[in-house]
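Left out: one protein chain. Kept in place: all the others.
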Amino acid sequence: MALLEVEDLAVTFHRRGTEPVRAVDGVSFTVAEGQVVGLVGESGCGKSVTSLALMGLLAKRGVTVTGSARFEEADLLQMSPSSMRDMRGARMAMIFQDPLSSLNPVVPIGLQVTEVLQRHRELRGDKARAEAADLLDRVGIPDPTRRLKEYPHQLSGGMRQRALIAMAVACRPRLLIADEPTTALDVTIQAQILELLKDLVAEEGTALIMITHDLGVVAGLCDEINVMYAGRVVEAASRRPLFARPVHPYSVGLLASIPRLDAPRGEKLTPIPGSVRDNIAWADGCAFAPRCTHAVEACVEGPPELTRTYTGHAYRCVNPVSREEAEAVAAPAVLPTPSLTEATPSEEESS
Amino acid sequence: MSAKTDRIDRLAELTAARADEGGHGLWYEAFKRLRRNPMAIAGAVIVLVFVLIAILARVLAPYEPDAQTWLGETSTATMTFPGARAGNLLGVDHLGRDMLSRLLIGSQQSLLVGVVATVLGFSAGALLGGVSGACLGLFGTAGRRVDAVLMRFNDMALAVPSLLLAVSVATLLGQSLITVMIAVGVTQVPVFARLLRGSMLAQSHSDYVMASTALGVRKSRIVLNHILPNSLGPVLVQVTLSLATAIIEAAGLSFLGLGGVDAAHPEWGFMLAESQQYLSGALRFAVYPATAIIVTALGFTLLGEALREALDPKLRK
Partner (left out) sequence: MNLLSVRDLKVHFPIRRGVLFDRVVGHVYAVDGVSLDVARGQTYGLVGESGCGKTTLGRALLRLVPITSGQVLFDGTDLAALSSEGMRKERRRLQMVFQDPMSSLDPRQNVESILSEGLATHNMIGDRKARRAHIRKTLDAVGLPSNALERYPHEFSGGQRQRIGIARALVLEPDVIIADEPVSALDVSVQAQVINLMEEIQEELSLTYVVIAHDLAVVRHISDVVGVMYLGGLVEEAPSDVLYVSPKHPYTKALMSAVPVPDPEVEESRERVLLRGDLPSPANPPAGCRFHTRCPWRQETRCDTERPELRVVGEGHKVACHWAEKIEAGEIGVREDAVVTG
């Protein structure tokens, strides 16, 4: 039984004097209890708007949201604002990209955490403070009782993100949505935060929707991955099949265009030509067709349907990438990964 | 194959052609945004009507503003003044003069004081702020000192309430129209100086200034060609908003009797002052000039606010 079932979610923005923009254009995916689901794509692919729509955080004016999102027997998109408020922070919670602007700068961290506890768990006074200190401790903030009195600007970026995560998990939500939670952080801090999220998911059985542009992050974290492009899911699969045998030309193109840390020097990158400005409307065909090296006539005869194989691998493409080509991209030549705990081989051997 | 690529190209072009005509600078884009904003249209219409009236006042006014033609029909003792009627659309004032004519001619004074005072305030303020900003950007430690001194004086001027400053200047220089212009202009100087300097400071920290430095462009050229033009947006907004303030302040000074007003050159603020004694009998004496001041100031404010929105870099795509 799925915890969250998103069906045909579409979000359209209307702005005075401009054409309406369909930021999310029919997105469907499911999240099972305790599962980590990745939404991957570049800026403008609609991944963040999807999460905001699920949390009911989009502005009411000038935005049309259609489709359905069943979460624990209720449709999030039909819910009244007040029951949505009860839901947010308690049953589902969100972690944002920029921890500094997501925290109130003039209120101490402690108060911001206890506020959540008060609102949803009716904890007050010393009880709430003790619980808040406990939470900060669990997300790895050292000296939590002192930190409770500090203001967001006194914390480092990594600590702020931990504080935000503490607030998000304060009520043990069933679903956590993390929107680029590590993009603003340095890579060593990112590793800490990802480790923390992994632990939380494993210990609490919380389901997590991970929104990111970084294929490396999803490769280490997600069970199921949805690759999004121009407001639609173009490929969806479990982690291993997606990376071992990508099918959609966009997924393949992304993998071929990013430099891998373990690639030997001299390997060429194969970029995806053009930019998202070259996209065509989904109604006319595949939005990616103008940039696609595999485009055929059928690509522009209408929007491509979602094809689902018996293994559960789904893709939206009329001319998918062949097995040989995909495997060549998915398994490039790599350098041996050095061990950290054992003695490293001397340089003569390795070079 | 070629049919496919053609079709893709065509579709892509259609998509790209949505807003992309190409070759338009930021001012043009701002103008396009301005044109779409009803607030800007309303403001522009009011301002345009006001300017036209001021220019054509002598032609539009049905009578001489100081002709006491209907003095016989008025009585200050019984508070009877002829109201709106066929000959005098807005009625007659306490000295038997045509209200409409006086209001129309009064717009000239407001426009003149507003424009001259703002130009004065803008040029002196921009000079001060520009020098300060340029010193800060160009001449290292010594420049920082110059800037610090200039700005501390500026802050002091800024701390004096503007009407008080205007009154002081007006009493110092005696009553005349020029005095009002200078008085109102002086109060605008520190505002413009602070604004331009702050704006230049912000621009001088921007990446493209560093990029120009890296190109080897001379500092003086960077200030003139990059920093200054990019700092003018907020100043332009302030010019528009200042016109509103200047008109109100000029009216205020005349109201206090510090304007150089004579009977032949009526002024809205002075008309308000005159109306005070007759408020119980003829509220309209105050209502007409007050409305004129409010609507005109509103027009400039609307335009200024719309301009601020149009020039806001955050709204750029």
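Residue numbering begins at 1 within each chain, and the chains themselves are lettered A and B in the order written.
What we mean here is this: a residue touches a chain if its C-beta (ideal position, glycine included) is under 8 Å from a C-beta of that chain, and two chains touch if they have at least 3 such contacts.
A quick note: this is a predicted structure, and the numbers were derived from the prediction, not measured.
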{"item": "Displayed partners of the chain not shown (whole complex)", "value": "A, B"}
{"item": "Among A:Glu72, A:Asp86, A:Asp262 or A:Glu327, the residue in touch with the chain that has been omitted", "value": "A:Asp262"}
{"item": "Which residue of A:Pro20, A:Gly62, A:Gly205 or A:Pro273 touches the chain not shown here", "value": "A:Pro273"}
{"item": "Contact with the hidden chain (one of B:Val59, B:Ala159 or B:Leu215)", "value": "B:Leu215"}
{"item": "Contact set of subunit A toward the excluded chain (per top definition)", "value": "42-43, 142, 156-159, 186-192, 194-195, 213-217, 219-220, 239-240, 243-244, 253-265, 267-273, 275-277, 291, 334-347, 350-351"}
{"item": "In subunit B, positions touching the absent partner", "value": "20, 22-27, 29, 144-145, 148, 152, 206-208, 210-218, 221, 225-226, 229-230, 313, 316-317"}
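As a working rule, only the chains that are shown with their structure count from here on.
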{"item": "Averaged-CA centre spacing for the pair subunit B and subunit A, given as whole angstrom", "value": "49"}
